[in-house]
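Beneath this line is the structure, given in structure tokens, with notes to follow.
Every protein chain except one is present and positioned as in the full complex.
When the chains are written out, they are named A, B and C in that same order, and each has its own residue count from 1.
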């Protein structure tokens, strides 16, 4: 079985930049794929072009930082992994930082890098880096950004977002 | 003036197959361009593509042959000349022969000749021959056939014809 | 490959030479294009016909009295003859050109739906329609109170003919608008039976032949239907042109759809009158270059011949079904008896989008998603599938590459 896995792995070596272990792992076993029992904001995201759908829930700490985030989604490995990594990395950030993180992440997903990103976000971005491989697959960029669109909508108190 | 005419003539020598003297003449001075005072049938013809319009009147003799034909038209030299020559040549023919003449004329206008035409119609067709030059100008064929469409409609007791 | 093909001299290698794009590489790999059902590639004669028009013989059509316009009109109108021949229409005037099959179906929903059908009547579609054959009728329903009925399908992906008849029983269905071949399941619907039943209950029949006409000879007179629609770009022709065939007397009874140049007989502010069919439905400058390209495509397909095409694609489809069914974890969606060269599938533990991306990395182009057929996806309990679809240029080897690579994809996500 692991031999077979390797032969699959060999053939798709080039794809490892997109489907890094961490993505396959979070795609298969997301840690934050759950509706929060208590939450302060929620929003849906919808990519009509491919049928991906996600809902994001957020709970804030008294200081206004995100205490917990969860999601439910249907979609590909990349969108699930992206939602899961998002739920992990936004914790501890306030709304403004979370939005900045989205902007940086979007830049990274589109171009592969984010040279002008705020140094304060570096650790979080580092964690999201495995997703930067999508920039070579323009039609998959939306998979990675859709959960973030939903998060942004939740933070803005909008009920629905679309990844255009 | 006749010198000028000639230089126009020289330049357009090739066009003489289309604009033969008889056409220019009948186009300019149609003999039958009149509404009949007494008539048995009439119909309009309409070529929406170019705006040509014609109305044809027919009076029958007691034996069922066409006694007189007249028309009013707006259109180009070819359509006026064709209407005028038609009004001239159909006289003396019964409905059936007039329809056969139309069929033969249409063939001639489209292809330049009518090898299978009824020998009985030869004299009339000979008179219409100057119009056969239109076959080289597909968009002008309708100009020549429109009055005939109207005539056919009149014979069939239809009020309007269109040259498609 | 089989007797018919041998008999017809079908030679896929020679055909492939006519499609320059097939020599391309993608991500360093030989292109394996298995997305023809979305849009087919264009053969040399189609490209050449369009180039030749633009380089040597082009002007606007129909009203021009000059040489370029006359020749261009002839070339464009020759497309009408070619399509009339393709469908075995009784007359060339029954061929209406639109922008796409979507344009044809919307024309029907407007002109027939709003102009001929009456509130209280119904339109009957099936559970395996493309959005283009759902949404226009939905808009008609919501605007005009014309009911929309949906004929169910079996799990195999075949039309439920008992239900079909039952849905016609009350005589309210004025129009059956149904796919002739599903773009997701590959199912050919039983056209003659549909027509017989519909006519017996007083309904006219329109087929969405976007997929069907690509793979098999369509003879509208033999089918007995009333309208037939297809799209140029799936039949190896250019984008920007679609076809609606309709019986002349039905087309004549329909009001025009769009207004403008070329579709009128005369215009005054008080009242305009319409041109004869088909021009009544062709407002504005038509898709001239596209007509010229489509004509070349139709001639190309006719020269190869539908018997050979159908045999080739049947062999490919059989091979694909056999190879893919043998892969553990692969589920072929749709098991209709009568089917064309489209195979939808899912793979356990892998989302179709991920499957498509991994295949793409190997140069293999398949489609993944809902294929503009969301209600069918719901019916199947799915959100999306991957889909491989075949054309005249598809080879057995390409299907083997797909199957071999799918095995690896399965392992990648194991």
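Please note the rule applied: a residue touches a chain if its C-beta (ideal position, glycine included) is under 8 Å from a C-beta of that chain, and two chains touch if they have at least 3 such contacts.
In this text the structure is predicted, and so the values were computed from the model without any measurement.
Asker: Among the chains you can see, which ones touch the chain that has been omitted?
Answerer: Spelled out, the missing chain touches these shown chains: A, B, C.
Asker: Among C:10, C:33 or C:390, which residue is in contact with the omitted chain in the full complex?
Answerer: From the options C:10, C:33 or C:390, the contact with the absent chain belongs to C:33.
Asker: Return the single residue from C:186, C:246 or C:286 that touches the missing chain.
Answerer: Residue touching the absent chain, from the options given: C:286.
Asker: Could you pull out which residues of chain C are in touch with the chain that's been left out?
Answerer: The missing chain touches chain C at positions 20-21, 24, 26-27, 31, 33, 35, 38-39, 41-42, 46-47, 50-51, 54-60, 63-69, 99-103, 105-106, 109, 130-132, 134-136, 138-139, 148, 150, 231, 233, 238-242, 256-264, 266-269, 271-272, 283-290, 353, 356-357, 359-360, 363-369, 372, 374-375, 378.
Asker: Taking the full complex into account, what residues of chain A touch the chain not shown?
Answerer: On the chain A side, contact with the omitted chain comes from 46, 48-50, 137-140, 162, 164.
Asker: At which residues does chain B meet the chain that is not included here?
Answerer: Counting only chain B, the missing chain is touched by 1, 4-5, 7-9, 11-12, 14-15, 18-19, 24, 28, 49-52, 74-78, 137, 140, 143.
Please note the rule applied: only the chains that are shown with their structure count from here on.
Asker: Distance between chain A and chain C based on Cα centroids, please, to the nearest Å.
Answerer: 38
Asker: Rounded to a whole Å, what is the gap between the Cα centroids of chain B and chain C?
Answerer: That gives a centre separation of 46 Å.
Asker: Could you list the positions in chain C whose residues touch two or more of the other chains?
Answerer: In chain C, no residue touches two or more other chains.
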